[in-house]
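Inspection log for the structure reproduced underneath, given as structure tokens.
For this depiction, one protein chain was excluded, whereas all remaining protein chains were kept in their positions.
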Amino acid sequence: MNAPMIVAAVVVVVGLSASFAGVAIRGRLRGLVTMGVGTVVMLGVAGPTRPATLGMTLMAGITLAGMLVFARILARLIDGDEPDRRGIDEARR
Amino acid sequence: MTIGAALPVLLLATSLVPAIATFFIPERSHRLRTALNVIAAVVKVVLVGALVAGVLYFGLEFEWRAAFLPGIDLVLRADPIPLLFVFLSALLWLTTTVYAVGYLADDGHRSRFFGFFGLCVTATVGVALAGNLVTFLVFYELLTVTTYPLVVHDGTAKARAGGRAYLLYTLTGGALLLLGTVWLHALAGPLEFGQTEVVGALAVNHRTTLTIVFVILIVALGFKAALVPLHGWLPQAMVAPAPVSALLHAVAVVKAGAYGIVRVVHDLFGLPLAQDLGVLMPLTIVAAITIVYGSTRALIQDDLKRRLAYSTVSQLSYIVLGISVVSLSSTTGGLVHLVHQGIMKVTLFYCAGNLGKRGVHRVSEMDGIGRRMPVTMLAFTVAAVGMVGIPPTAGFVTKWYLGLGAAEAGQPWIIGVLALSSALNAAYFLPPVARAWLPPDPGERSEPTGRALAGEPGGWLLLPPVATAVSVLGLGILAGAPLSPLTWAAFIAEELMPS
Amino acid sequence: MNALAWLAPVALPIAGALLWPVVGPARRWLLVLAPLPALLLGVFGAPGPPPQLNWLLLEAIADLDIGSRPLLVMTAFVWMVAGASARRIGDDRPAFASLMLLTCAGNVGVLLAADVVTFYVMFAWMTFAAYGLVVHHRTESARRAGRVYVVLAVLGEVALLAGLLLAATHAGTTAMPEVAGSLATAPGRSMIIGLLIGGFGVKVGLVPLHVWLPLAHPAAPVAASAVLSGTMIKAGLVGWLRILPLGEVALPGFGATLIGLGLVGAVLGVVAGTLQSDPKVLLAYSSVSQMGLITTAVGLGLVLPDDATAAVFAAVAYAVHHGIAKASLFLGVGVHKAGTRGWSHRTLLAGMGLAALALAGAPLTTGWIAKQTLKSVADALPEGGGQPLTLALSLAAAGTTVLMVRLLWLVREPSGPRSSPRSDAPADARGVIAPWASIVVAVAVGGWLLPLAVPDAPSLLPLTTSGLWDGLWPVLLGLVPCAGWLRYRPDRRLARASPRPAIPAGDLLLLIERLAPAVSIPAWWLLHRFDAMERRARTFQDVGRVTVRPGALIDHLEDRLTGWRTAGALYVLIGIAVTVALALGTA
Partner (left out) sequence: MSELSLAAGVLVLVVAGPLLGAVLAVADHGHASSRLVGLVTGLIASAVTVLSVTVAGSGTPLTLVLLAGPGLELTLVADGLAVAMVVMTTIVAIAVAGFATSEDRESPQARHPRFWPVWFALWSALHLLFLAGDLLTAYLMLEAIGVAGAALVSLDGRRHTLLAATRYLYAELVASMTVLAGIALIWHQTGSLRFAELGPELSAHPEGWLALGVVTAGLLLKLPLAPVHLWLPAAHAWAPSAVSPILSAVVVKSAFAVLIRLWFLASPGLVTRHGAQLLGSLGVVAIVWGSVVALRSAHLKQLIAYSTVSQLGFLMLLVPLMQAGSADAWRGGVLYAVAHALAKAALLMAAAVIAEDAERPDVEAVIGAVTRRPLAVFAIGVAALSLVGLPPSGGFVGKWYLLVASLRTGQWWWLPPILVGSLLTAGYLLKLLKRAFATDDLATSRPTASPVAGVGAAPEAAAEPADVGFDARGALALALALVTVVIGVRPAALLELIDIGAPLVTGGG
């Protein structure tokens, strides 16, 4: 675990806790983005700078970005906040 | 697929195929459904006859084996003991089908009923013919599952409560049986019935584990054999329609439990090992307690079918008692009671069904019913007298052999138990008979409330009880005859007894 | 042919019973002819040895030993006579007729059976078929009598079954002679013999177990009572004679108890009998008393093994005599109840007087012969034990005389053709007199035929003068108190005013019936509570619906668990746990 990986790991953990602790959907979304950036950076600095690492980081980054955009679209579709609990009871009403 | 292997499978098929076919018969075509089921039942009885003749007279070997799990086979083998049970279930399936046709004349779900009915008998035959413990487990669980829809056939709240209790007990029993089977399999590898030496060899260094496994197996089977603490479901499952109570609680389900205990004690562990492990005496004690407990509880049941249910609880333990006492006569008694109890109890349930059709559900409502339903009550009287063990009925033969065996084995206290239970049986079976034939004051006999329609039910409902009642007497009087269940049981007992 | 001779006595009545509803008007003769094969077998014996019947029951064996042959003749004869007088009842109640035939089959079967199982089957068959006869009238008293009869019958049967099982196991076979023989050396012999004595004692009317007899016999119609008291009561005696190890071993203990209980029975029968107002109950108590005497004979057999054959013969002789005499008396009461006028009443009184004399043991009657043989056996008692016993027997004879006078007193007025619907015999007595007359003749003649029927009967016939006097003085002694009573009897109205007898029928029973509730009510209450408790417990099984509370807890916990914050915390926790587990765990 070289030094930059540790910094990226810290960012991941911060993002993780923000995504769970986040108050509203937006709060959680921000947490997820932070965590995403952290993991991609972590992957990027992980291996010796060989084309493989670069390729993987690129691919992982693109897919993560896609997911986050989809999450953003869903968040916008839901007007109002998302319930905290198991998401069944309120949904039924 | 030699004839030796074909017959057992054919035996299974004769009730499986019609059952599945019956599911698809539309509700309206009664005749087709009735014909299919009755013919299937007759064919099965003929096949069983051929099987019995083959085994007893020509000494043929019938076995069907198919790979189930790697290293474990599904085995159907027609040894003498299975034949006894198959013979009983085939015969009583025929009579109960005839009875059910009459009983459910105005029921809306007959295709469903006869379908599951056939599946239940297939499972029973499977349980009987099972050659090893795994096959036994497979059909044992299949029996539990196929009988549930029958118990809740009426769909009322009470039926469902009965069904729930039934499944709660029997599934727990099934889980324990699975545990016991797996444990034995892990210890001894694949295990066939009859190879008692395999388990015997294990006993050298696995004494405690084998005892634990034995206890687990007996408790698991005890749920269906209604040993005392585990009998709770039986009285509640009485909500089922009469033909279901007749077949389930006289032949299929409860007998599977008792039969299982017979197989485990004799064909799996073997009597000498069981005796050596010292597990037989507790089993005898539990059986004795169940006998007395069942009879006392039956004393105060006013509902007729619940009284019969508690009587079944008590009578089943005669079989277990007979098996667990180490002597030739008591083993014979236990085995023959497998057949006798079935036939007597089925008759009682048929009559209870007929009475039910006429609105008589409780013993207190049976005053003077003898005059209005003489044939049904005659059959009921014969079977009741049989249950009490008054000669010359089949019940007496069992009591005689159990008593003889107990004395031979040097446990005279069992004769005390038999005596007490006979007295108790008399106390709860004879009064209803007396009330039926001798209403309190013939002058102004209180006509039971308008509900009870006069007269006997139709032919379909009368034929089975009469047939089985006659056989109760026949088995008693002709007990010594060459092909009677008694000689057959004695033949088996000689084989089983080590001495 | 030989098999037919052996099987017909039992098979014909059974066939008759089953075919009764089918057979046309000729069936009225079936009742009379059913016992005929048994009579022929008894009198002429069978051409060959008994056939092997191992397909029947459990290897049934039939045999006719010396003791039971005369009994068979008597039983068959009494059954024919009873059948004849019951023909009219049979017409309107087919059930009664078939039950009579079934009981006859059982009664005859008991005498023919030679193996323990068949004996027990026939014994039980007879007992439970007789229940139908007892409750024939369906009155409340008949039902109560039936109830008591069944309860005691079941207890008796159960004790008998236990005893026979233990005996048969020790003997290793079911043949009765061997079982009796091996009983002498059986471990736990006293328990087995106790059970057997109790089991048969119920049927014989041994004192504490006799309570059903005074209730059941009168409740049944007259023809049935005749058979119940005449022949069926003897089945218990046959059981004792065949199964107890008479002649093999001396059982002073059991012998003494039997003799004691016999004498108590004799006295109780006389005392309670005289106080009765219903002639049939009186006769029932007389049966208890007479069977008490027979029990003493059996007791003697047990005490003196070498005199056992004499004791057996005495018992059999007495049983035959009592059977015929008692049956004739019961039938006489039947004729009386049926209504007799003028000369028929007088002949009735004469006939019943003759039977009464026989029963009392007046000289030259069958009763006298039987009593004398009994006394001769008693004399053989060692160290002078015989004297008090013969005295007791004579006093019993005196008592019987008193009883008989009371009976004749009760029957003295001609009871015109009352047309009460309840009368169990038809208004006109024609159908009943003929059979009654035939049995009275038998009473007169029977005594002398006895030695002929049993060729090698010991020459005990006491034709000496002392024997005659010995028979006469008890009768005279009995007549003295009767004369006194006749002379100074209290006002007629008082006698009739209190119809309830001082000791009601079934003496000890009333005591038991009062005590029973103290036990049965709490037992019933306990059982019901247990039942209710189990029904309440069942609600526990409805896991889903037990109470709302646990359900709500689960829902609440689940909601929190799936909330973001808790889930997040749990997720991190699990991640760390797994990583740590992988780090420090051994490979």
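Chains here go by letter, A, B and C, matching the order in which they are written, and residues are numbered from 1 within each.
What we mean here is this: contacts are C-beta pairs under 8 Å (C-beta built on N, C-alpha and C of every residue); 3 or more make two chains touch, one makes a residue touch a chain.
From a predicted model like this one, the values you see are computed outputs, not experimental measurements.
Listed by label, the shown chains that the missing chain touches in the whole complex are A, B, C. Residue B:P149 is the one among B:P149, B:G232, B:G270 or B:P392 that touches the chain missing from this view.
For the chain missing from the display, the contacting residue among B:P82, B:G174, B:G270 or B:G395 is B:G174, taking the whole complex into account. Contact with the omitted chain, checked across C:M1, C:M533 or C:A583, is made by C:A583. Across the interface with the omitted chain, chain A contributes residues 1-2, 5, 8-9, 12, 15-16, 19-20, 25, 28, 32, 35-36, 38-40, 42-43, 46-48, 50-56, 58-60, 63-64, 66-68, 70-71, 74-75, 77-78, 82-83, 86-88, 90-92.
Although one chain is not shown, part of chain C still touches it, namely residues 543-544, 551, 554-555, 558, 561-564, 567, 570-571, 574-575, 577-587. Counting over the whole complex, chain B has residues 26-28, 67-70, 106-109, 111-112, 137-139, 141-142, 144-145, 148-149, 152-157, 159-160, 163-164, 167, 171-172, 174-176, 178-179, 182-183, 185-186, 241, 356-357, 359, 451 touching the chain that is not drawn.
Everything that follows uses one rule, which is that only the chains that are shown with their structure count from here on.
Chain B has the Cα centre that lies closest to the mean of all protein Cα atoms in view. Chain B and chain C have centres, each the mean of its CA atoms, that are 37 Å apart.
Against chain B, in their complex, chain C makes its touches with residues 54-60, 117, 120-121, 124-125, 128, 135, 138, 140, 143, 146-147, 150, 154-155, 157-159, 161-162, 165-166, 168-170, 188, 524, 527-528, 530-531, 534, 538, 541-542. Across the interface of their complex, chain C is touched by residues 161, 164-165, 168, 232, 236, 296-297, 299-301, 385, 388, 390-392, 396-397, 399-400, 403-404, 406-408, 412, 415-416, 418-419, 422-423, 426, 430, 434, 438-442, 476-482 of chain B.
Interface residues of chain C, counted against chain A in their complex, comprise 558-560, 562-565, 567-569, 571-572.
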